[in-house]
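One chain of protein is taken out of this complex; the other chains stay put.
Moving on to subunit A:
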Amino acid sequence: MVRFLLGRLWQSLVLLVIVSVIGFFVLNLAPGGPLSQFALTPGMSDAQLARIAHQMGLDRPLPVQYWEWFTRLLQGDWGRSYRDNQPVLTVIWSHLLATLLLMGTSTVISVLIGTWVGVLGALRRYSVFDYAATVGAMVALSIPTFWFGLIAIYLFSLRLGWLPAGNMYTIGDGSLLDYAVHLIMPSVVLALVNVAVWSRYMRTAVLDVMTQDFIRTAKAKGLTRTAVLTRHILRNALVPMVTLLGLQLPTILGGALVTETVFTWPGMGRLFLDSLGYSDYPVVMGLLMLSAILVLIGNLLADIVVAVIDPRIRLG
């Protein structure tokens, strides 16, 4: 196990460096840059912009810029945002909790409902419920999130007035109930697509397990339906789901670009879009590195958890 972890760590570091190099150069090769948006500012001159670019070190060759960024990162300095001049980690941290709240809630909803729908669909294959779930999943997957979000806002906020039209909380309130009320629409809208995905995977996994020999054996030795389902079918069908959840980790922390925009949720998705729009390289690089790290951690966790629940798998 230790050898496995060390090996993984080494691989991960190499991968991170490669990701950072590619990310940095692609980002910087994109035309424009953080100062181009100021070109049309009244009273702004070319000379002044050039002076500021020099101060920011933007006029140096890219490899030099990369090396400086990289060596600073090794010392734990992620740089400062071009947009508000705050340290990158502070900027990310200030958006992280909002995203965790939204994505966490939505993931819990989608996993619970998705698993249930998937299992039920598989057990009652070709039933009315199964067809309804299949069609429902297709529809949910096909509807763009922003459209569904806007429809929900129109219906529940504008027409019925039941739920707030967006935002994380009412400014000046911020009680637990207030957060909860604000959380309902965005998390359900976001969960909708994930329920669809989740239920499809779950259904396939259960169907796959159900045809295995050991299930027939379990049934033959007289186990109850519930026992077969929980002890044998679910336990085996959930293995690929754990991997899937592990792979979802970066998505959960990465936020939802569209949903966060439609519901004015100040999370990581918004931060990424805003930073990209502004060519805020330090923050974009920070987010890129963070998500790369999360992908690696997610994979690692999935591998470990799968080894724990599936006795056939040994790490090493």
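The working rule: contacts are C-beta pairs under 8 Å (C-beta built on N, C-alpha and C of every residue); 3 or more make two chains touch, one makes a residue touch a chain; residues count from 1.
Heads up, the rule we're going with is that contacts and distances are computed from a predicted model.
Q: Name the absent chain by its UniProt protein name; which of "Peptide ABC transporter substrate-binding protein", "Amidohydrolase", "2-iminoacetate synthase" or "Potassium-transporting ATPase KdpC subunit" is it?
A: Not shown, but named in UniProt as "Peptide ABC transporter substrate-binding protein".
Q: Which one touches the absent chain: A:Ser12, A:Asn28, A:Thr134 or A:Ser157?
A: Selected residue, touching the omitted chain: A:Ser157.
Q: With the missing chain put back, one of A:Ala98, A:Val117, A:Ala133 or A:Val306 would touch it. Which one?
A: A:Ala98
Q: Contacts of subunit A with the missing chain: which residues?
A: 30-33, 35-48, 51-52, 55-56, 80, 83-86, 91, 94-95, 98, 150, 153-154, 157-158, 164-168, 171-172, 261-264, 266-267, 270-271, 273-274, 277, 279
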